[in-house]
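Apart from one protein chain that is not included, each protein chain of the complex appears where it belongs.
As written, the chains take the letters A, B, C and D, and residue 1 is the first residue of each chain.
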Amino acid sequence: MTDAALVADVAIWLFGGGSVVAAWLVFRTDSMVRAAYWLLASFVAVGMVMVLLQARFLGLVLVLMMAGEMTIMAAFMVMFMMNPAGLNPMSMVHQHTTAKVAGVVAFAGLAFVGLVAEFPDRPVDPASEPTAELGEELLGDSMLIFETAGVTLLATMIGAIAIAGKRGRFGNAQEGSAPPPVDPDAPAGPDAHPSPMHGGHGGHGGMHH
Amino acid sequence: MELQLLLVVSAALFGIGVYGALSQQTFVMIMMGIELMLNGAMLAGVALWGVSGAGAPKGQLLIVIILTVMAVEAALGFALVIGIFRTRQADMTEMLDELQG
Amino acid sequence: MGLLSAAAGRAEVPVFPVVGVGGRQAAEALWLMPGIRVVDSPRAAVLLVVVGRLTRALLHPTMLVHDQLPGPRATLWWPGAGGATPDDGAQGTEDLLAALPDVVTTVPGDTAGLLAVFADLLSGRRPSGRPALVDVEYPRWRGVGPHGHGGEGMMGGVPFGRPLAEMADDPDGLMLDQLPLRVGPFFPAWPPGLILDVGLQGDVLRGVAVGDNPYRSWPGDEPVGPLDTALFLATRTMATTVAALEVARARHHLRWLSRTLRGHGLAARAQRVGALAQSLSVDDRPVVEALARRLGRDAGLAAATSGVGIVDRAALERVGIDRYGGPVARAAGLGIDARTHDPAYADLGFAPVIHHEGDARARLRQRAAEAAQALSLAERAGEIVRPPGRPVEGPRGVLAPREPLPSSALLALLPDLLDGLEWGDAVTTVASLDLDLEEAALDQSVATWPARTSGGPTGASTTGAAPTSTGPAPTGPAPTSRVTP
Amino acid sequence: MNWSAPLPGVVLVGTVLVAGAYVASVLDAGAARLVAGRPLRVGELVAGPWREAALLARIRRSTTERPDAQTWALAPALLAAMAGVAVATVPLAPGVAVADVDDGIVLFGAAMAVVMVGAFLHGWSSNSVFPLVGGYRFVALALSYEMPLALVLIAAALPAQSLSVGAIVESQQGLWNVVRQPLGLPLFLVAGMGLAFWGPLGMSDGADLAGGTGVEASGPDRLAWALARHFVLVAVAVMGAAVFLGGWQGPGLPGALWMAIKTLVLLAVVVGVGHRVARIRLERFVVVAWAVLIPLALVDVFASGALAL
Partner (left out) sequence: MAPFGAAVVVVLAGGIAVLAARWLPPAVGPEATAPERIPFLGGGVPEVHAWSRFHIRYYAMALLFLAFDMEMVFMYPWAVVFAAEGAVALVEMLMFITILLLGILYAWREGALSWAS
């Protein structure tokens, strides 16, 4: 085994192991932003493994796509999760045992198949140009799949916006929508806020030396 | 040997994804579980393509399709979360059950 | 380390200004001083420069901002800024400033003194300022309860000393968290002293209220002053030349333009305009006219301001600005201007500049055009003298006997105007109104300006910043007015 | 020399980034003085960045009540690392490229996508309102400029029939892309300004937020963030010079010098625009990006494609 091949092998193990660790941390953190970016880390590690396996374009494009997607994921999770930064320790799980068992079973089953099944040893030619081959495939035999993807994405865009948005320019006051907030805790005027000098907030109100 | 270990790694990713998708209560966290499962699937696909599939273009196409599925799932998933939250102020599956029941 | 400190000691001095009573002009002059960089956040500053006189309500914010300077840090005090005598109410501020450690008192605009303090700090000859506020222990916070929640549910309790934000309705239909914020009085994008209580939902303001005016809590007798409109207020007792008034008006508008340009991320262009304002004379008319044309055409500024903060006639009438006129009203199509009926202007062919859109861009173009118009009037006015006592058109509107000053009315616009705006648009809107909290404080504490007879800080003695040079009298025929009716 | 070896590669990329960041800040200060109408004191300009850096290194690091310290520290590191990768993909002279991979512009795109993560984290981590709003602003900005950025690079790849930056440079023999694809460079620079949140696209760190994502950063943290931001700007300029201005090609002078000159020109353009054009409203930019910039970038792609046939 040459040095370069050894380095590549070690790198594959490091990234492979890293992807699993990062994936596990996704569900071990209370901060939604961290969870999303641990997932991104897992994707990046898998992308690097792909690069090392000669699927260079796919590995890089996975990183490119997921960086955007996971940032959006983080933004949405922060938007819709109570306590999004995990300031209060929390546990948002149910049917924990079932889930654990299912996870382990899925892992064991798939790993067993992976270890037992016989796969032919036909590695990809390092001199090949996988990006160009993918392009030819897309424009040639799989042209319909390619165009179908376009239609699917169009349907996704329209569907997503129709579901998520309100009719018309969303956000403008519309019939039936709530009036401006009358939140008892919202600032209503100067008197609503005790001056920091007197009130003190959670023990932080400053005092003079 | 390399292939087998990569498949074990992808099985681990898939297993963690299954655990996450089943155990989490919020929609978005469930989506993360699903994305992890797809991540494992992609890794397995590329491993088979690179080590055993002699770099057949169809293998790459499969990964591209998985990527598309992920994008579609994410976009529609988030849209649903917004839509549901807009109507019910609920972001957890169980809260949804209660509201339905 | 020595080399590093030596290099650091010669860097531009990052300064965070704290603007007290009468300190606004001196604080703005900081922007033009060589070797000094005014920064937006105390975390980036080394020196805290207290300009003018503090009030009781400004003390805690000052101490807090002082502590937010990371250190090495020091506090400079520039009393007597803006034309007041140095000990004008200094005693009160001194008592207040005793709460801050090691305050160095120097003369306003004293760059050398400021640089010396900075160099001493970095060389270690001067110790970094100790914290002004008492340290408190952060409460321990750990989860209790069935799911490891923080004792009172996931959202309850006060983790790390503060509660979490609570949800509020939104016209968008998504009931998400709204942060109750009290921003000011030293928020750099706002006029000094402005405190706004806002609910921030995402980056959109919900429920805006103007907080107590901190300039009203002066410990001494004299609450405010000198105002930046001092010369105009002085006309009640003092005869002034029309030329002097108009140059002062042009200077006022140029200073506002400079602040606005800075707010839109154009600090360098703001410096140029600020320097022009400082040395303004009638001779600068062509320069100012060119500037007004350029700013009116500027596509970037247009994109940043058009359609933002629209003040319509109804809003003007609701808060009573239709009584004052002023650039805000004229930018919304209301052609009120005291100069129209002022006999001193009768021979000058004056007609008010008017814009109709009523948005921030219209106000920008309005003030730029009025600055140019003012210089043109000054040029033609020659030695015309205006007798005291009549209502005068100030830079923010009509100053009439037994009427409050315009700033309070402008402040009253804010709650309705800002509600529902994105944060950046709200900042643009606030800046475009040319608010002055000192003027508003005077209003609320001393009622109407002509009722008082003593000179006081707003009187004729405090026109230090007002121009006396009106430039050479125009020769030849008066230039044609560029006024757009 | 084998520039792909670890040590020479890191040294080369590091040199380019640091030298570029230094030149960019000197240019920036110079442009500010020109626009402000103040005297250009060359000595002060040249020493300025070092003094500023020394000062920041002497200032204490501040923190907030309950920040996410790790992600806060990670943010500038991410930006710097990604700027490094971006520079590494570009051949700086004939045969001098650290990582001129065959999917170069994809690697560049991936690196620049991760910039969004870094900038968002920088805003999020301090648990303070203004940085938070700034971080979210950057996400909106990035989602808007990212597509035009990738599209104009794809258009440049069409004549080269390759995604490698080296091949794109070679394909400009005789005719630079700035002429062949006139829409490309302006769109690229707009996107590049967004990447470095510079000038009119500096909403995330704007004055209306008192400095946005950087409000709570002081001392070394502020230095790291400023450096990282300048690194990204340099990466953009280097990539722009290679893809649109013919890279190291040019008559007479050595290739590396041509590359340096072209990079400098682009830096000067961006810095100059930054002092002349007001900060744009985020909402307006989002609409313009989707309704104008993306269609324009697509026109660029298909026009370039038709031309390349």
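One rule holds in what follows: a residue touches a chain if its C-beta (ideal position, glycine included) is under 8 Å from a C-beta of that chain, and two chains touch if they have at least 3 such contacts.
Worth saying up front: this structure is predicted, and the values here are computed from it rather than measured.
Engineer: Taking the whole complex into account, name the chains on display that the unshown chain touches.
Structural biologist: A, B, C, D
Engineer: For the chain not shown, which residue from C:P79, C:P180 or C:G274 touches it across the whole complex?
Structural biologist: Of these options, the touching residue for the absent chain is C:P180.
Engineer: Sort through C:V21, C:V38, C:V65 or C:V430 and give me the one touching the missing partner chain.
Structural biologist: C:V65
Engineer: From the list D:T71, D:S128 or D:T263, which touches the chain that is not on show?
Structural biologist: Missing-chain contact among the listed residues: D:S128.
Engineer: Just the residue numbers, please: which parts of chain B touch the chain that's not shown?
Structural biologist: 64, 67-68, 71-72, 74-75, 78-79, 82
Engineer: Take the complete complex as the reference. Which residues in chain D touch the chain that isn't displayed?
Structural biologist: 3-6, 9-10, 13-14, 17, 57-66, 73-74, 76-85, 87-89, 97-101, 103, 105-107, 109, 124, 126-132, 136, 139-140, 143-144, 146-147, 150-151, 154, 157-159, 161-163, 210, 215-216, 219-221, 223-224, 227-228, 231, 282-283, 286-287, 290-291, 294-295, 298, 301-302, 305-306, 308-309
Engineer: In the whole complex, what residues of chain C lie against the chain that is missing from view?
Structural biologist: Residues touching the hidden chain, for chain C, are 1, 41-43, 60-65, 67-68, 71-72, 128, 131-138, 159-167, 170-172, 174, 176-177, 179-188, 190, 195, 201-204, 420-422.
As a working rule, only the chains that are shown with their structure count from here on.
Engineer: How many angstrom lie between the CA centroids of chain A and chain B, rounded to a whole number?
Structural biologist: 10
Engineer: Which integer distance in Å separates the CA centroid of chain A from that of chain D?
Structural biologist: Their C-alpha centroids are separated by 25 Å.
Engineer: Based only on mean CA positions, could you tell me how far chain A sits from chain C in angstrom?
Structural biologist: 45
Engineer: Send over the residues of chain A in touch with two or more other chains.
Structural biologist: Counting only residues that touch two or more other chains, chain A contributes 57, 61, 65, 72, 82, 87.
Engineer: Among all residues of chain C, which ones touch two or more of the remaining chains?
Structural biologist: 159-162, 173-174, 181
Engineer: Mind listing the chain B positions that touch chain A in their complex?
Structural biologist: Within the complex, chain B touches chain A at residues 2-20, 22-29, 31-33, 35-36, 39-40, 42-44, 46-55, 57-58, 60-61, 63-65, 67-68, 70-72, 74-76, 78-83, 85, 91-92, 94.
Engineer: Under the definition above, what is the set of chain A residues touching chain C in their complex?
Structural biologist: Touching chain C: residues 79, 82-83, 87-91, 166, 170-174, 177-181, 183, 185-190, 192-193, 195-197, 201-204, 206-209 of chain A.
Engineer: If you look only at chain A, which of its residues touch chain D in the complex?
Structural biologist: Touching chain D: residues 31, 33-34, 37, 40, 56-57, 60-61, 63-65, 67-68, 70-72, 74-75, 85, 87, 129, 131 of chain A.
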